[in-house]
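What you see is the complex with one protein chain gone and the rest in place.
Entry: chain A
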Amino acid sequence: MTAQIELTNVNKYYGAYHALKDIELSIRKGSFTALVGPSGCGKSTLLRSLAGLESISSGTLRIAGEVMNAVPPRKRDVAMVFQSYALYPHMTVEENLTYSLRIRGVAKTERKKAANEVAAVTGLTHLLGRYPRELSGGQRQRVAMSRAIIRHPKAFLFDEPLSNLDAALRVHMRKEIRALHDRLGATSVYVTHDQVEAMTMADHVVIMRDGVIEQQGSPLELYDQPGNKFVAGFIGSPAMNFLPAVGGQDGRSIILDLGVKQAIVLDREVQPGQALIVGLRPEHIELAAADEGVLSAQVALVESTGATCFLTMATTPELSVVFNGRSEARAGDRVGLNFAPGSIHLFDANTERRLPD
């Protein structure tokens, strides 16, 4: 497992603004890594630094073992798919695809052959003679990807490539990009603000906030073991419930504060009196009869998509519950809520860090 891209202690400043803070990241060869986080978290800056479109202020960036800190973008041998696609409007699809080959001085017949090969893979064969303005959003997206593929680069960089597509097409292209990645076996780095994209496509997810890597790992690791409250709230949809609590005097229970105080016995130890945040995923809560649950609450809102049902409870803070199927509950009903003690995530209320299980 060799590292294709390696960042050690990378910092980036824009004047006084510290955009990337001590980034340590190792991207395995052939992996699909997603950089995810809210806007302004530095994920695009990080990607553009890999490409060389931004320079890093300190630290070391290696691509395929070579230090790339001062190497210009054109010599890094990485390909990028832009959010805007950045297709050359004055060139046909074929000319767009073969631009990099033309720059390298590849003969015309070979360029044509390469374009045909890639177009066959990405389904663009019938569009080779068209101009970008004559293409739909999905087709442009495909041209942008083909333009990257044709080069066989050391790494593919994606900068929110699906955000200009409509929802249905986005789901479709998601699968297509992942399938293409598996077929080509190339190293891919994918920037997105959509955690669902990151979770479904990537095998390594890097969560960033304010220029800092908050946590990285496989999608399920992040889901099961979020390292802090931010990651816990960012991963998963609908978002995790956060409830205030304190450690019980017996050291084996917590006292939840949902307007009324409620003790819950855990299968783990807690410090008595410690201020806590309890994280509870909506999908880990089950409905029960009003007097049978661990908790009891009043239903504020019922939303059903047919397949799944979203319930919002009239508690402070609000509590959401989601399950497959349908519910008899109506707004205003009292229901019981059940959950396994093991599905509870505990965070320190002050540091917001995860408490060891």
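As a convention for this text, a residue touches a chain if its C-beta (ideal position, glycine included) is under 8 Å from a C-beta of that chain, and two chains touch if they have at least 3 such contacts; residues count from 1.
Just so it is clear, contacts and distances are computed from a predicted model.
Novice: Can you pick, from "YtkA-like domain-containing protein", "Fe-S cluster assembly protein SufD", "Sugar ABC transporter permease" or "Probable oxaloacetate decarboxylase gamma chain", the UniProt name of the chain not shown?
Specialist: From the choices "YtkA-like domain-containing protein", "Fe-S cluster assembly protein SufD", "Sugar ABC transporter permease" or "Probable oxaloacetate decarboxylase gamma chain", the unshown chain carries the UniProt name "Sugar ABC transporter permease".
Novice: Out of A:100, A:253 or A:296, which touches the unshown chain?
Specialist: If we include the chain that is not displayed, A:100 is the one touching it.
Novice: Please pick, from A:84, A:136 or A:343, the residue that touches the omitted chain in the full complex.
Specialist: A:84
Novice: Looking at the full complex, which residue from A:3, A:53, A:71 or A:302 touches the chain that isn't shown here?
Specialist: The missing chain is touched by A:53.
Novice: Among A:74, A:126 or A:330, which one touches the chain that has been omitted from the display?
Specialist: Candidates A:74, A:126 or A:330; residue touching the omitted chain: A:74.
Novice: For review purposes, identify every residue of chain A that touches the missing chain, sorted by number.
Specialist: 51-53, 72-76, 78-80, 82, 84, 86, 88-91, 99-100, 102-104, 132-133, 147, 151
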